[in-house]
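Heads up: the structure comes next, in structure tokens.
A single protein chain has been omitted from the complex, and every remaining protein chain is retained in its original position.
Letters A and B name the chains as they come in the text, with residue numbers starting at 1 for each one.
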Amino acid sequence: MQVNDNKEFQPLIVAFCCNWCSYAGADLSGTNRLNYPTNVKIIRVPCSCRVNPMFILRAFQRGADGVILCGCHPGDCHYTSGNYFTRRRMTLLFSMLDFLGIERDRTRVEWVSAAEGAKFAATMNEFTEAVKKLGPNRRLEDLRCRKQ
Amino acid sequence: MQEAMISKAKQLLADGTVTRVIGWKKGEFAYDITPAIFESSEEIDRDFVYDDFTSTNVSKYLVKESKKEGKILAFLKPCDTYSLNQLTKEHRVDRDNIYVVGIPSDGKLDIEKIKAKGITGITGVERDGETLKISTVYGDETMSVADVMSNKCISCKSKKHVTYDELIGEDGEVITSDRFDMVEKLENMTSEERYNFWRGELSKCIRCNACRNVCPACTCENCVFNNPDSGVENKAAADSFEENMFHIIRAFHVAGRCTDCGECSRVCPQNIPLHLLNRKFIKDINSLYGEYQAGADTTTKAPLNDYTTEDCEASIVHERGVE
Partner (left out) sequence: MQKIGVFVCHCGTNIAATVDVKAVAEALSHEAGVVISQEYQYMCSEAGQNLVKDAIKEHGLTGVVICSCSPRMHENTFRKAAAAAGLNPYLVEIANIREQCSWIHKDIATATEKAIILGKAAIAKVHLNTPLVAGESPVAKRALVIGGGIAGIQTALDIAEAGFEVDIVEKEATIGGKMAQIDKTFPTLDCAACILTPKMVEASQNEKITIHSYSEVSAVKGFIGNFTATIKKKRRFVDETKCTGCGACTEVCPMQKVPNAFNLGLNNRGAVYIPFAQAVPKVATIDANYCLKLRKGDVNEKVCGKCAAACTVGAINYHQQDEYIEQKYGAIVVATGFNPIKLDKYDEFAYNQCPDVVTSLELERLMNAAGPNGGTLLRPSDKTHPHKIVFVQCVGSRCDDSKGKPYCSKICCMYTAKHAMLIREKYPDTEVYVFYIDVRTPGKNFDEFYRRAVEQYNVHYIKGMVGKVTPKADGTIDVQASDLLSNEQLHIDADMVVLATAIEPDKTARPLATMLTTQMDTNDFFTEAHAKLRPVESATAGIFLSGACQGPKDIPETVAQASAAASKAIGLLVKDSITCNPCVAHSNELMCNGCSACEKVCPYGAITYQDKEFRTPYRTTVMRRVASVNPAVCQGCGACTVACPSGAMDLNGFSNSQIMAEVDAICK
């Protein structure tokens, strides 16, 4: 998170991408030179179902302003069923975060195939904007982790 | 009831059906009752008790006890049988090594609620319908049972035993309760209000781990918070987020497995309404994936270990929310 008087707020976005679809989709948006903000930092996982809620909470705790999870479209999972588990887990987790009063626009699941470079870029642009509007993540951040 | 249970226990010990009995044991005061294992009829005669303060869910003790030599007799209230079923489903107990005697429960009392009414020196209580007679060293008091009923019993979900080898008394039915009312009330608040509510509640947490230790779904050999490879090992409640993390993860880990026995909130020394987190998950699961009661049977897949191709997208959280 960078807060600078002269500049607008720049959120830190962590994106978990599955290796087979979304990470490839992100690569494709690179190959096609489709811009999205530098705020987005991608972590590669084999499947969206590898993403443990602890990773998401940890990201928030350490100062991420938004977390997005990308996987293969339902039915297209490389491992046939991983993203279906992801969908249930994340629906319940996000609902819980919302219940705890954490802005629901800081979390998102998006299905991006390896062919959807444009969708990947558009999603990241849109998500970054949405998080930017919310401002810095104060509700979840562990204050000890804040940069001096 | 207590007499019937004692004679049943003694009979089963005598005829060799079981070698041990798990139940509840008198404490120093009338109300400080603890779960205990009895190995002889003498011990049972001396200490065994079943009354208005025997709230503790003893099924968790069976994780260790059922693996020991010899069959154990467990007296289980309806809510406890759900926990036992769930533990059976997860292969945490050896059901064949447990002899379950189902016992009815018409709700247990919360000693803290009684004390909060300024009553001290309690020597005993007696229920007469809706009225509670309390004997104290300073004389007798009466009050309404409903006023001092344990919270978990107020929102009781079932009087039915879902597993037993034998029953004492009649079996009850699954009942509808208002257990989701508070969850709904919170859902209808603004996000800011909810945040403030939980900030207030969760910052009281002292990470004593009582909720984890009593929870019959939290039976891991080693908790993830003690797992050096998990990345979240041994975090004390040192700052604003740690207890958030602990309680969210704990609730997530028992989601779809929590039978809503209410023990977490009952034992919390800080009176944090932890059961609301679990109930939120139960409510969401019921509404999104179909009614599911953990522990109602021993075969169905837990909702988080299952899916359908038609499940709703995670964006439903955004669509239905109140801001």
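Basically, contacts are C-beta pairs under 8 Å (C-beta built on N, C-alpha and C of every residue); 3 or more make two chains touch, one makes a residue touch a chain.
Because the structure is predicted, anything quoted here is derived from the model rather than measured.
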Given that one chain is not shown, which residue among B:S55, B:T219 or B:N244 touches it?
B:T219
Need a quick check: the contact residues on chain B for the chain that isn't drawn.
67, 90-92, 219-224, 227, 229-232, 253-254, 301-302, 304-306, 309
Positions on chain A contacted by the hidden chain, ascending:
12, 14, 19, 23-24, 26-31, 33-36, 38, 41-47, 49-55, 58-59, 62-64, 75-76, 78-82, 85, 89, 121, 145, 147
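Operating definition for what follows: only the chains that are shown with their structure count from here on.
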Partner chain B, residues of chain A touching it in the complex:
53-54, 57-58, 60-61, 74-75, 81, 84-85, 87-105, 107-109, 139-144
Chain B residues touching chain A - in the complex, by the definition given at the top:
183, 186-187, 191-199, 224, 230-232, 238-242, 244-245, 248-249, 251-252, 255, 277, 280-281, 284-285, 288-289, 303-309, 311-318, 321
